[in-house]
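After this line comes chain A, so read on.
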Amino acid sequence: MSSKEKSESRSMVTFLIHGQEYGMKTEAIRSIIPVGDMTFVPGAPPSVAGVINLRGDIIPVVELEGTTRDDDAPWEEGLALVVEIPDDAEDLAVALMVDEVTQVDRADFARIEDTDELMVARDRADAVIGVLSRADGPLLILDPAGLVPEEKEVGA
Partner candidate 1 sequence: MDWDSEDIELSEEELITLVAEAEEELDGAEGVLLQMEAASDSFGRRAGDEERLDTLFRAMHTLKGNASSVGWEAMASLAHAAEDLMQGVRDGTIAPSGDVADLLLRTVDEMRSLTSALAEGGEMPAVSASLIRDMQSISDRASEEYAGDSRSDSDLFRGGGAPGTAVEGSALVVEIEVSEETDIPAVRALQAIMACEEMGSELVSDPSKDDIDAGAMEDGGRILCRISEPWERGEIAEALHEIEGVIHVRFGTSTGEDLAGESGAESEVDEGKSADAGIARSADTRQIRVDVSLMDRLMNQVVEMVITRNRLSSLIETLSDHGMRDLSEEMQATVEQMAGITTTLQEDIMQTRLVPLDSLFRRFPRMMRNLKKSSGKEFHFQTDGGDTEIDRSLLDAIGDPMIHLLRNAVDHGIEDPEVRRGAGKDPAGTIRLSAFRQENFIVVEVSDDGGGLDVEAIAARARARGLLDSDAERRMSEEDLLDLLFSPGFSTSESVTEISGRGVGLDVVRREVEDVNGTVIVENRPGRGSTFRLSLPLTVTTVRSLLVEIARQVYVIPLGSIRETIRLEAVDLHRTGDTPMLPFRGDFIPLFRLRDFFPDSSGAIAGGDEKYIVVLSMDRRDYGLLVDDLLGEEESVIKPLRRPIGNIPGLSSATIRPDGSVALILDANGLFKEMRRTARRAINE
Partner candidate 2 sequence: MNKILVVDDAEFMRLRYRKLLSAEGFEIVEAGNGQEAVHAYEKERPDLVLMDITMPVMDGLEALKQIRALDGGARVVMSSALGQQRVVLSAIKEGAKDFLVKPFKPENVLDTVRKHLA
């Protein structure tokens, strides 16, 4: 309750993935690009749809965990947000597949709540760090770092 008194207004991009609206802070987003042909990577984690060439860098295209499409469905042209991932060792970025970018807005981050709804949302994706309640339904807030899980031993 008291959190509502403090206001922490930040710019945020909101977008739709499979009908659910998500938001992410604007600083983390390098660009919004159309994604056409990508190269499929056998053996990659299921959240990785493929890789693309973005100005000479090879960038993984990822889908939000828990929203991965049917395996056999063909890849269609779509939009992706190029998201910078905080990392000490290297420049990391991924392209996050989205269905539609709804708006760039200012949101009051202090109003983000850690509610039961969040618990439900977290089941869907590790990257969800909060929920913003709004008149037209909850907005799930994504953390860039959550898009790239720490190195797991492949094949183990």
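Selection rule: all candidates are chains of the complex that A comes from, given by their letters.
We take it that contacts are C-beta pairs under 8 Å (C-beta built on N, C-alpha and C of every residue); 3 or more make two chains touch, one makes a residue touch a chain; residues count from 1.
Fair warning: this is a prediction, and the values are worked out from it, not measured in the lab.
Trainee: Scan 1 or 2 and return whichever one touches chain A in the complex.
Mentor: In this complex, the candidate that touches chain A is number 1.
Trainee: Mind listing the chain A positions that touch candidate 1 in their complex?
Mentor: 37-45, 47-48, 51-53, 56-58, 60, 62, 71-72, 85-88, 90, 92, 94, 147-149, 151-156
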